[in-house]
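A single structure is presented below for examination.
What you see is the complex with one protein chain gone and the rest in place.
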Amino acid sequence: MREIYKTTRLSVASVLFVAVIIVGLITTRRPDIEYALTPQQTIEKLKNSNNEISPLEVAKSMKVGGNQFVCIDLRSPYDFSKGNISGSVNIPANRILEKESLEFFDKNAGKTATIVLYDENQSLANGPWMILMQLGYTNVKMMQGGWDFYAKMNLESPDQNLSWQVETPKYNYAAIKASSSQSVTSGTPAEKKEVVLPEKKVKTKKVEGGC
Amino acid sequence: MNKTYVILALVLVLLGIGLIFLKANPNNTEIPPDKLLNELNDNTHYISTDDLAQRIIEGDPSVQLIDVRTAKDAAGFMLPGAINVPMGDLLTEESKAVLTQDGKDFIFYCNGDILANQAWIISRRAGLARLHVLKGGLNCWVETILQPKPPAPTEPQEAFDLYQARLGASQFFTGATIEVKKSETKENVDLTKKTKTRKVEGGC
Amino acid sequence: MGPLIPSNILDPSWNNVIALIVGIAFGFILESSGFSSSRKLAGVFYGYDFVVLKVFFTAAITAAVGLYYFEYVGWINMSLVYINPTYVASTIVGGMIMGLGFIMGGYCPGTSYCAAAIGKIDAIVFSTAMLVGILIFSEFYPLLESFYNSGFLGNVTVYEVLGLPVGWFMIILIVVALGAFYVTSLIQDKIKEVDY
Partner (left out) sequence: MDKSKKYWNPYFGGVMLGLLLLATIYVTGRGLGASGAAKSTVVTVVDAVAPIHAENSAYYSKFLSDDKHPMNEWLVFEVIGILAGAFLSGALSGRLKFVVEHSPKITTKSRLIMAALGGLAFGLGSQFARGCTSGAALSGMATLSLAGFIAMMSIFGTAYAFAYLFRKFWI
């Protein structure tokens, strides 16, 4: 008993299969902008490279008039018009992914000049910077302190306690805690609480398969 | 040879070649950059120190604090109930298990809010939800909650209410309540009511 | 999107219903392709009938190509798809024992169920003996356990191990399969037909 050698049904099945794939390809919309760095690479970059520029450095460079930095002002055009780092370009934070903006970044990407992002404060510049960094722009950094700090900065007396470094602990947290709770715990150092890790629970479970 | 077989073989080869040109393994659970940027610009992912203190005092079970500082820093001091997930460990299976617990709001914090923000962005990009950042971080926590400054006498009533609430919270977190039992317990009861309508967001 | 059940789009309670439907289709396709005849199956080893190779390769490639297109299109999340774990040693030995069983019995488990369903007595014997084989394995499991778990490489795919992009690996697979189809069709023409 042999097989049927006719291929009609085979052709129909194949055409349907290909049609499904083509429909899929047509209906799917790839994102216009894609990440260049994987999350893991992003973390590596965060850990291993210096991603911040001190406002002092920027100010000094501006004073000399060098072209070491290309400053990007992420604030609104209104704020920008009221005052900015001289020579900076205004690209509001919500527009950095627009075509013209990306073209601008592309144009400056390979150059030696560092693109410096600043906003009102550093936290606001951090988001756009993270996005651009993950899109693969390597020479982009953010300015510590932001415009708030820069505007008030006095170049003649640069000793300002480096207060733009928001990530430095300003207080000894453990000591504060210990001193306030002294009356109760009579001098024991920082309270050490055992942190219990929650049970592992992955929402979408992998199926157990095979036979 | 049957002509149909030849055609079908070619189709199969074409499909295979197509797979070469398609970018391999696009991760379709990721949040695209433009959406991420919108969420960032909304600034809705921040939670203020006052709100956080309030939620902890009320014993909100959905609060899950994530300390993104280094393990060394975290060993010295952590907010109550926090879990230390240093930046470098953010993508490990273990951290993922922490960050995908049901019914929790995950609040990243660090000394300021830059690191926590970065942790937020990486986790959010991976598609995780209900993530927040403690605005101002621990520095702000100390300034507003542990060591609140009294408002100037010219400030409006709300500022004083807020100060009272912060004083209460301070006592809650530093554990000094026992010393000043009577007056302070009353204060504690009061603060829940007053802070509900809080408007002033003093501090950092 | 997919896979529907692991990503909780479809309730897991549908599992058994789906299993039944899938099984019916599976059985129907296998039987209709001639997998219920042991002599037809064994033909692949003697060159008089290559149905096993043709069906097997076509199915694997169709599914694999479809799967990776589905992934690209975003219909399926491959990280949720079960990729069987690789235990090199025990898989090779198990495969060898199964190969021997294949050439002796002429069936594999799935096809033996098909054949049994249409009344092949040898298939009924085969599938019953299979239970005994599993029983033997289970009883001797304490002795075999360390071997059973040796050579674990994780749930890996071939192209990851070879370090090739999926597309290139797929092309190689397709070309190999098409070559095999062509060669076997030549062989089959030369070899005397076996009547069964």
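Some notes on this structure:
Order as written gives the chain letters A, B and C; numbering starts at 1 within each chain.
Rule of thumb we're sticking to: contacts are C-beta pairs under 8 Å (C-beta built on N, C-alpha and C of every residue); 3 or more make two chains touch, one makes a residue touch a chain.
Here the structure is a predicted model, which is why all the values come from computation and not from measurement.
Contacts of the undrawn chain with the visible chains, over the full complex, involve A, C.
Taking the complete complex into account, residues 1-7, 9-10, 13-14, 17, 206-211 of chain A touch the chain not shown.
The omitted chain makes contact with chain C at the following residues, 2-6, 10, 15-34, 36-40, 42-43, 45-46, 48, 50-51, 54-64, 66-67, 70, 75-76, 80-88, 90-110, 112-123, 125-139, 141-142, 144-145, 148, 153, 155-161, 166, 169-170, 181, 194, 196.
The rule we apply is simple: only the chains that are shown with their structure count from here on.
For chain B, the chain with the farthest CA centroid is C. Rounded to whole angstrom, the centroid-to-centroid distance between chain A and chain C, based on C-alpha atoms, equals 46 Å. Chain geometry summary: the mean Cα position of chain B and that of chain C are 47 Å apart.
Looking at chain A, one finds that residues 21, 203 touch two or more other chains. Shown for chain C are the residues in touch with two or more other chains, namely 69, 72, 74. Of all the residues in chain C, the ones that touch chain A in their complex are 3, 5-8, 33-34, 37, 40, 51, 62, 66, 69-70, 72-75, 80-82, 84, 109, 196. In the complex of the two chains, the chain A residues touching chain C come out as 1, 3, 17, 20-21, 24-25, 27-28, 203-211. Chain contact summary for the complex, chain C toward chain B: residues 61, 65, 68-69, 71-72, 74, 77-78, 165-168, 170-171, 173-175, 178, 181.
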